[in-house]
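Worksheet: one structure, shown below.
Heads up, one of the protein chains got dropped from this complex, but the rest are sitting where they should.
Letters A, B and C name the chains as they come in the text, with residue numbers starting at 1 for each one.
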Amino acid sequence: MAQRVVKPKTNLGPGFWPVTALIAVVSAVMVYLVETSPLPIGLIQAGAPADSIDALFRFLGAIAAVILNIVVIYTIYFGIVFARPKGAPANTIGVQIHDAPVLEFWWTAIPTILVVILSIYSVKIWADLQNSKGDVLTVEAIGYQFGFQFRYPKVKGVLNEMHLPLNTPTTIHVTSRDVIHGFWIPELRMKADMVPGLINTIRVTPTVPGTYHIICSEFCGVAHSVMRTDVVIESQQDFAKWFSRQGGGTGSGGGGSGAGIAIDQGKADVGQKLFGQKCSACHSVGPFDQKQVGPGLGKIFNDPAHLKLVDGDAPTPQNVAKIIHDGFQGDIGVMPSAQVNQLSNPDIANLVAYLASLSKK
Amino acid sequence: MAVSVAVHGHGPDDHGGHDDDIIYQETRDMRLMGFVLFLVSDVVLFSSYIFAYIYLRNSIQPTWPPIVDGHQLPRLDTAFAAFNSVVLFGSGVTMHFALESWKHANKPRFNTFMWLTIFLGLGFLGGQGYEYAHAQIGGWSGNIFGASFFTLTGMHGIHVFLGVCFLFALWIQTQRGVYTEHRFFGLTAGTLYWHFVDVIWVVLFFLFYLW
Amino acid sequence: MATVAPGVPTGPYHAVLDHIHPEPTSFIRKYIFSIDAKVIGMQYFITGAIFFVIAGLLAEIIRTQLLSPHGAILSAATYNSVYSMHGSAMVWFVVIPLLTGAFGNFVMPMQIGARDVAFPWLNLVAFWLFPVAGVILFSSFLVGAPDAGWTEYPPISLQGPLGTNLWCIAVFLIGISSTMTGINFMVTIYKMRAPGMTFTRMPLFVWGQFATTPLLFIATTALGAALAALFIERVFGVPFYDPKRGGSPVLWQHMFWFYSHPAVYIMIIPGFGIISEVLPTFARKPIFGYKMIAFSSVAISLLSFSVWAHHMFTSGMVPWLQLPFMIITMVIAIPTGVKIFSWMATLWGGSINWKTPALYATGFLITFTYGGLTGFFLAAVPADYHEHGTYFVVAHFHYVLYGGSIMSMFAGIYYWWPKMTGRMYNEKLGQLQFWLTFIGFNATFTPMHWLGLLGMPRRVATYDPQFQFWNQFASISSYVMALGTVLFFYILFDSLRNGKKAGPNPWGARTLEWMVSSPPPYYNFKKIPAVLAAPYDFGNPLPYLGLDAAPGATEATPTSASHPVPTY
Partner (left out) sequence: MDLATIEKVVAFIGALVVFTFALIGLKGEWHKKGLDDNVTKVLLGLMAFGCVLVVLASFGVLPRGGGGA
């Protein structure tokens, strides 16, 4: 039996063009609706980057709406028009067509173009989110089972509430004390996992005052469902009031038991050796984010993202010496004192000199 | 009728070979392919742990070997490992020539090489035991260096041990006349496996001792 | 009988002819420890169905719990175990074994014109690991079931109850089973196709299985490594993932997703294959763009190895590394889109016979497209910052896993049911079941997109009261789905009792499995047929020579049953 070549019908079937027109109209209406509606409906857009993420979201939504319309409406239409009529013999066959290279080219090429556009658009927004220039405030958020704590520059200890001033570009470093938590402010569309031993960074600029939830978005244990707290976004004046109530802004200078150390006589090369013996079990000499038990100390004196030490003091050599001398005991971690570490005052001076030499690099 | 001949499978292109031979050949090809795919899958197993080792080494620790309780762990004994590696690589070569001898129907030479391979394999395992006893890196569960080292080399050691058992079983089978000069898929598989184990060690040797 | 057309195979095809084993006679060797791929396939179906029912009940418990914002029935701890087990069981013990082990074993050897898979004994072992692993998994309820989600991220999984160890063992075993199946199928498809069945004449279901095999034996091994490390960390305290001891929790995520993203494609590419069989058969026309569909499966399979970190955009990677993962993820949409458009074009101009499998295939088309499009929202990194870890993700992956994998399995089961049992099912009830499932499914999961975007995180036992309405809506809709599932099993039992005899080919399909009786004979084919063309030309005569029923064919008995060849 020779291969029977069946010539395909060329007409597209009854009502193809009206249906195509319908798809075009419905798509246009949906694109209009998507682009003009605040998406997601009912969730406040409380500042950057919510605006740019929502723009991306609407863009994605418009594309998705068009593609979904094409697939759904054509599929239903084909299903109705090409259904086998009642009473037709069971061996009725359809149009014997295998390929349509032009059609296939276009339905490969158009999605490819869309993917390229979408990638470029996403990368652009992504790049804006990475930009840290002009960040004024740096806050740290620490997750634990089951709650959040916050640390502000020049504020001693940890706070249980988070306040952010309006229109202030803010960097939030998130980490965890025990297991992985999530740090999510839906109104800002921003989220980062709080991973123990790792510091993740997000950047926001709140623009709408109000009280919003901070929600844990990674499963963290039995009370995961109720692990949440509030973030208060308020005017800069109100924030300043709150901030000074927390003891912020007063600074605490040097002093304390570390004051007697002659830090200007430290030798960096001796300090380097000491650091390897005494410190490097817990601290790397990389950037702050290269956290082991404690943070990386490579830029301790000139890290614009970390304008304070663990006790809230400014990162001056005197204050660093004080921490090495006294140790630190707090919610974020524990560092043994110089007595425990068997460090003399000259040792501390050497270490500080070493750290200072790192920061100059 | 050419068509039904093809369908029945006794075509004119049989070159007069016995059915048995052709059936054996095709079964062997399938087994060989399956065995190679198994090795590929085993490579992924090792690769995963190697990835873990590199990941831990690079992204967590500023120094390597890591510092534990204020002391930097010592490096592993490269000189001994080099010696032990040669033992294992040597066994790979002897295994290769054992198979070649079998292909050339030289049974005494096959026996010699086979036993040499097994002894070298056992020697490597002994060396590894010595190495384990002398590695001052805090044991399996002490720190991430020990964890990576003992997990990876231990897994390799298990592979070597199974390989030795495999080779021994193959040798017994050769003595019982299971294989012929033309039908020896088991030996092929054993050789491939043994080479594979050697090559994994090349990577581990580099990662743990030379890097 | 035909003249010899160009491309008619000649030459020795002994292995495909002779690779057989004697038919067992004892009950145990026939139905329990069978090495016949069809029986093993049925065993997979039955075992998978049991696990599906259990995991489905767990899902209904989840939805019942979420009727109330304060948690209707369970404590948070129990709830955590329930959803963890639901996820683990559905992924590893329902979808993957059913799509590869069950459909692959039952259909694939017949479709390539082989009598069995390449390694029947390996197949037997691979199957029996599956129920054993399943029992181990579910027995973890006795000692405290794992409670950190199916992903079991450390460090929380290091604190998990004892059942987490059993979870590791069970998933490890099912991983070994997957690996064996992958190797077995790849060799089978590569080496055992009937004479004349070139790669471009393979049925598309076989293409789907073929594209899945590398995922099975490469990606799954990586999961095995990750699981073994988690196990030894939990049991022996060997530090891999614990940050307090120098390990890295993110390491687990890399190793886990290096498997679990390809696993997503293990769960859908065979489903693509099923759809590609069902649509042309019921539209009575050739599949549109055969090569595009076949090659796009392979492309998706290969690409899927390089996108795993798109599950980790918020976990803390080097930021620039997010970009290649985002872009490759989006690129996967291109071959997927090609498939969807090709299936639509297959419907175009057809003479569509709206039977239940066709309804399911079309429903798949719509729901899977929807799920694929929400995948875009998750792939775009900035949007993912908002959506990660919320109900949006839950909605998305249920759209691809239920709306994709499970809908395609429903299509496949209705399609091949007459072949498996020799009996037809009740068509009216089948269509009713489709509409219950389709409507119930969409009503359950569509609201979850909204819930997630508005701020409902996943894996919560309680939630904000403002979300109550849509949660109740979803829960009640899920009961409709459950009703559909109950009806499904009723239809199957009803068919076994009262079903009409199906005959060898009730759908007028053209792939090789329909050329033998229903249920198929032990050897599938008395004579291995020769294949002249791809099977989808409904306008042409069947492209097979030498079928059992073909006129003028002489009997040829299987020779190797009494033919012990030493094959070491």
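Basically, a residue touches a chain if its C-beta (ideal position, glycine included) is under 8 Å from a C-beta of that chain, and two chains touch if they have at least 3 such contacts.
Keep in mind that this is a model prediction, so the values were computed, not measured.
**Student:** Among the chains in view, which touch the chain not shown?
**Tutor:** Output: missing chain touches B.
**Student:** Pick from B:P66, B:G92, B:G146 or B:G186: which residue touches the chain that isn't shown?
**Tutor:** Considering the complete complex, B:G92 is the one touching the chain left out.
**Student:** Residue-wise, where is subunit B in contact with the chain that is not depicted?
**Tutor:** Considering the whole complex, subunit B reaches the absent chain at 29, 32-33, 36, 39, 74-83, 85-87, 89-90, 92-93, 96-97, 100, 134, 136, 188, 191-192, 195-196, 198-199, 201-202, 205-206, 209-211.
As a convention for this text, only the chains that are shown with their structure count from here on.
**Student:** Based on which chains are in contact, what kind of graph results: line, ring, star, complete or other?
**Tutor:** Chain contacts: complete, every pair touches.
**Student:** So, comparing each chain's Cα centre against the centre of all protein Cα atoms, which one is closest?
**Tutor:** Chain C is the most central one.
**Student:** Between B-C and A-B, flag the pair that has more C-beta pairs in contact.
**Tutor:** B-C
**Student:** In angstrom, rounded to a whole number, how far apart do the mean CA points of subunit B and subunit C lie?
**Tutor:** Centres of subunit B and subunit C (C-alpha means) sit 33 Å apart.
**Student:** Mark out which residues of subunit A touch at least two other chains, giving numbers and ranges.
**Tutor:** 197, 292
**Student:** Give the residues of subunit C that touch two or more other chains, as numbers and ranges in rising order.
**Tutor:** Residues 2, 246, 248.
**Student:** Touching subunit A in the complex: which residues of subunit B?
**Tutor:** 60-63, 67-70, 72
**Student:** Would you pull the subunit A residues touching subunit B in the complex into a rising list?
**Tutor:** Residues in contact with subunit B: 197, 276-278, 280-281, 284-286, 290, 292.
**Student:** Which of the residues in subunit B come into contact with subunit C in the complex?
**Tutor:** Touching subunit C from subunit B are residues 1-9, 11-14, 19-20, 22-24, 26-31, 33-34, 37-38, 40-42, 44-45, 47-49, 51-52, 55-56, 59-61, 66, 140-141, 143-144, 146-147, 150-151, 173, 178-179, 183-186.
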